[in-house]
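One chain of protein is taken out of this complex; the other chains stay put.
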Amino acid sequence: MRLPRRGRGGAEEMRFRFSSGACFSAAALAAGAVLLALVMFLPPYVTGPDTLSPPGREHWLGTNDIGQDVLTGLLRAAPTTVGLALIIAASALLIGFLLAAIAAGLRGLAGGLVLRIADIMEIIPSILILLLFAAWVKPDAWGLVLLIALTTWHDDVRPLRAILLRELSRENVALARLMGASWPYLLVRHVAPALWPTLAAIYVQNAVQAVMRVAGLSFLGLVDPRLLTWGGMIQDAVDYLHEPAWVWLLLPPAFCLSAFLFVLLGIGRRLEESAAGVRGQTL
Amino acid sequence: MIQLEGAGVRAGETVLLQDLTLCVARGETLLLIGQSGAGKSSLARLLAGFLPPAIHTFSGSARVAGVDVMRASASEMSRLRGRRIGLIMQGLADALNPQMTVRAHIAEMLAIHQCFGVTPEQVCAGGNIPEHLLDRRPLGLSGGEIQRLLTALALIPRPDCLILDEPTAALDNVNRRLARDAIAQGREKRAQILITHDPAFFAPIADRVAVLDRGRIVEEGAVHDVLTSPRHAATRALLRLPKPKATKRARSAGQPVALNVSGLCHHHGARCVLHDLSFSVPAKACLAIRGESGAGKSTLARLLIGLEALQQGEIRHIRKASGARTVGYLSQHPGRSIPGHFTVSGTVSEAMRLVARGTVRERISTHEVQRAVETVLKKVGLSAETDFQNRRIRTLSGGEVQRVALARALVQRPRLLVADEPTSALDVQSQTHVEKAIALAMSEWGMSVVLFSHDGELIARMADTIMTLEGRGLMTEESASPPGEGVVERSFQELESTGDDCLDQNHWRD
Amino acid sequence: MPAMNPTFAAYLLRGLAARLVVFGLVFVLMSVLPRLLPGDTFDSLMASDLVLGLDAGTEAALRERMGLSGGLWQQVGAETFAALRGELGFSLIHGAPVADILLGALPWTGLLVMLAVPLFLAMGLATGIEAGRAPGSRMDRAITLGMSVLASIPSFVMAVFLLLLFGIVWPVLPSAGAEPVIPAADPLERLVAIARHALLPAIALSTHELVRYFFILRSETILVSRRAFLVNARARGIGGWRERCDYFGRNLMAVVFARLGQSIATLLSAALYVEVIFAYPGIGRLMYQAVLDRDYPLLRGAIAVLAILVLLLNWIFDALTEARARRG
Partner (left out) sequence: GLHTALAQAAGERVVIADDDPDWGLPAPYLQGRGGMGYILTSWVFDNLVGQDSKGKPAPELAREWKRSPDGLSFDLTLDEAARWHDGEDVTSDDVAFTFDYMRTNPHVFVSLANVAGTEILDEDRIRITLSEPDAGFEAGVLMGLPILPQHIYEGRENPRRFTDDAALTGTGPFRLVSHDRAQGRYVLAAVEDYYRGAPRFGELLVVKMSSEAAIEAIRAGEVDVMTSVPFRLIDRARKAGLSIIESAAGHPAKLRFEHEGVFADVRLRQGLAHAIDRATLAKIAYRGGAVPANLGYLQDGSRWFNPEGVASYPPDAERAAALFSQAGWARGDDGRWMRDGEPVTLRIITQGREERLAVVLVDQLEAFGIGAELRVLESGAFREAVDARDYDLALAIGSTMGDPSTVRERVFGMKRNNERFTGDGRLRALADAQARSLDPTERAELLHQFQEAYAEELPTIMLVNTVWAAAHGPRVTPFFFPDGVAVGIPVAVHKYTFLK
């Protein structure tokens, strides 16, 4: 017997339509797991006297300015980079989306308040806020996530508000509201699925931002400078762009990061195709 | 010009069109009729190159103006569209660029097709579009206004092939006639396919009729032959005159009032749309409101259910015992009122859950919902199969969406149903389903109905009271005559008074 | 935007009030927050690696004379009153009035931003629309891949590459400063030189926002391309640049406007790395350095300018956004 259909798409149908998206994400997940396992057996990421040596037999991707092996770094950085990026991007998007919904949905004080707070966040330099935090706290991993999410949400809130203003003025939203739907329900069921590509894009954008921001934090004393991320490796390469070393210092982490973004975009697309039932709907 | 040979289209597993062989030559107008969901719009989209190859598989061949539209590249197709082939799509929701004024829409087409001598005002006059609309943006345009504009726009390029998908569904009689005249003009120079649920009305300007049933052409022939002596059962079903209601409900004297409107005024900006309206609808009764396009019917409907903020006056609804207000609403643009990513069952069950939450404040069991969904889908003449239930709204045909919207309204068991053009996209058969479903609801739980429609016959069959919105919202009220001949007569008279070929129309129906 | 009528005036008035409050708040915040950071102007002014044995008395007297004495609130209060009298203050670190410092730096950053905004808007719209109007197409994949790569290369790296490419490997554009070492005497010649010097930094600056715009515009384009009016328009034979401008472009404007105010503000501070790499004058480095130096008056002055700009731009752009977004 078929499962009784539930309001939200039905488990079975999800599974059925998911297949391509599922394959894709499963592959990505598997790759992640393999990477994680690899990291266990990787040689340590230590400094050594072979500084800036080009790729070769000993160091497949060469070494950086203090003799650390680039390949080891790339692999070791993968779980942290990907994990932090995914989580931070998600929290920033969540906060941004909720506040944008408040700004778009509630007229008057609350909505205005959100925008005014966004104004203030735009005005006050984030380095100031981060330095203040650095003076008071030494955040752990979750603190870090929260900190970055709290200092990036305002990037998303205005564009999201513009989009939500449009979506919330749709008849289906007003009608569902009349039928007694709550705002959270509307956002989750009516608005978000219709905005999937945009949410995915903002998510990806946030992920880039997160990777770069985490890398920048070590200079403010918020994280240990040895916290290894692709963004950090890219930043360390900056001093050597004028030299041949940029080829093996910049390109590998930049390549990993773009591949990650591209995969993220791909997963977003496939998830949408399966979840919102849009496939090649355009011409 | 348009030539189909064994053309077939599948979307995944579903067969949309099958083995179509059809030819429309220059100067010929083909009427394409068929049940709701038969594949008419799909055929239109195929010919204009709007079926994305990513999700559709094609077979056979389809040539338009010498180009094989099944295999043409996107850029080839975009070169074809405009001068060579034009298409008016079926839906009116979101049919115009919301950021552009009406004038910009027209000016743009004029500029593209180098009609330098023509001003937007002239185009308006030609399409019976009031000039005060020129500087409006599409938001808030009435259904008929959008439709007239779309037709006017489609005719500007004078394309070699023109496909019109329900070009008059949202128009009142006067405008319908004007639209027909416009479509008739210059038809001898182009191949034209007219998709309609009202073949009789278009018969005078058509040469041939093709009948589509479940993706196949089951009958094709000269207009007169097919309409007068249909051979295929599907055709007969399509042309059968709906029987007038056999049992008329008892007059609703002494019934409590379900809806009371008094002193209602509504302005859009400086324009007064409704002025000092007062009426009431007793329980179990049906009030039909008609009026020409742009008279303010949809505005009134939206006011009644609370989608539009009340400016002046009073609207009072009967309430359920729990105090919850349940008013069902059937939008003129069902596509606007249901998000495209919803599934059919999701749409219907959502309404049920939301209403249940508002009233009983307890979760209804999944099974119960499932049963109710199936029942109501069947009632409105839709399939209750799981496959269909799991389909996304955006893949449904125009008539199907309309009926899903009705199903959603009915599943809430509302006290009052506000139905804005509930049958505009429906064929005769589906229309009957809809009427029956509404009638059943009226008798089953005493639902009252406010019906907005251009369709005189529908009004005649359903209404207890008829009102006409005229001009600046003045309202005249008349009691519907007793059921039976009287009603039909009235509508005949009405037709006679407005036009010349009403007899034609009735003639074809006999 | 609504026409000029009483309710619109009220709307303006209400908006003005809210913004004045925010401005005041930012002003006070920018007085308080920097002072909560460890260290103060005096420390950073007198911090030298060489030895200066100041005894406590001298230090206190010196602080007093420099206006760096007193508790947090006393300082904030004094500063706020001075501001109310219209004084932006004096930067001890730079030995100059804050207004002079800002006036010297702002035009340069303004020039860069004004050049960069049309650049990234045009590029962002062009690439976003081109990629989004046919998602999954070869064009889309190529552009999206390119943009993903661009996204993974921070803009300061891009800036260095630009400098290397056009300043050193193929030296067609000047690579340092806002003017040649010895500026030309002829005003026209000088103007051309200034424009040439601004080009690379402006391009570098524009990459900072380009990717952000691309991603969101591409996705919004995808949404638009699914909408019925677009199919209708194509059915009427509209294509090419009309489709891109009137149909996609106009429907993206709400989002563009929504972000634009912030973009401009962001560029003002993102100018930092461009200024460092191209040795360009500007406000980015000033602000950054003011934070590190605890140069309270300068920081506050710069932020006040930024605040006025952000509030004003967002006020305008919010209204523009709202008008467009509500059209559906």
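The letters A, B and C name the chains in turn, as written, and every chain counts its residues from 1.
By definition in this document, a residue touches a chain if its C-beta (ideal position, glycine included) is under 8 Å from a C-beta of that chain, and two chains touch if they have at least 3 such contacts.
A quick note: this is a predicted structure, and the numbers were derived from the prediction, not measured.
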**Asked** Which of the visible chains would the unseen chain be in contact with across the whole complex?
**Response** A, C
**Item:** Candidate in contact with the missing chain, chosen from C:154, C:167 or C:239
**Value:** C:167
**Among C:143, C:178 or C:205, residue touching the chain not depicted** = C:178
**chain A residues that touch the omitted chain in the full complex** = 46-49, 51-52, 65-67, 131, 134-135, 138, 218-221, 224-226, 239-240, 242-243
**Residues of chain C in contact with the chain not shown** = 37-39, 43-55, 58, 61-62, 65-66, 90, 92-96, 100-101, 104-105, 108, 163, 167-168, 171, 175-179, 181-183, 185, 276-279, 281-282, 285, 289, 292, 294
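By our rule, only the chains that are shown with their structure count from here on.
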**Asked** From chain C, which chain is the farthest off, judged by mean CA positions?
**Response** B
**Computed distance of Cα centres, chain B from chain A, in Å** = 44
**Prompt:** Can you give the whole-Å distance between the Cα centres of chain B and chain C?
**Reply:** 51
**Request:** Would you mind listing the residues of chain A that make contact with two or more other chains?
**Result:** 170, 194, 278, 280-283
**Item:** Where chain C touches two or more other chains, by residue
**Value:** 134, 136, 231, 234, 324, 326, 328
**Message:** List the residues on chain C that touch chain A in their complex, please.
**Reply:** 18-19, 21-22, 25-26, 29-30, 33-34, 36-38, 133-136, 144-145, 148-149, 151-154, 156-157, 160-161, 164, 168, 211-212, 215-216, 218-220, 222-223, 225-226, 231, 234, 254-255, 257-259, 261-262, 265-266, 269, 287-288, 291, 299, 303, 306-307, 310-311, 314, 318, 321-322, 324-326, 328
**Asked** Can you list the residues on chain C that touch chain B in the complex?
**Response** 134, 136, 227-240, 242, 246-247, 250-251, 253, 324, 326-328
**Request:** Would you pull the chain A residues touching chain B in the complex into a rising list?
**Result:** 2, 4-10, 13, 170-172, 174-176, 178-181, 189-190, 193-194, 276-283
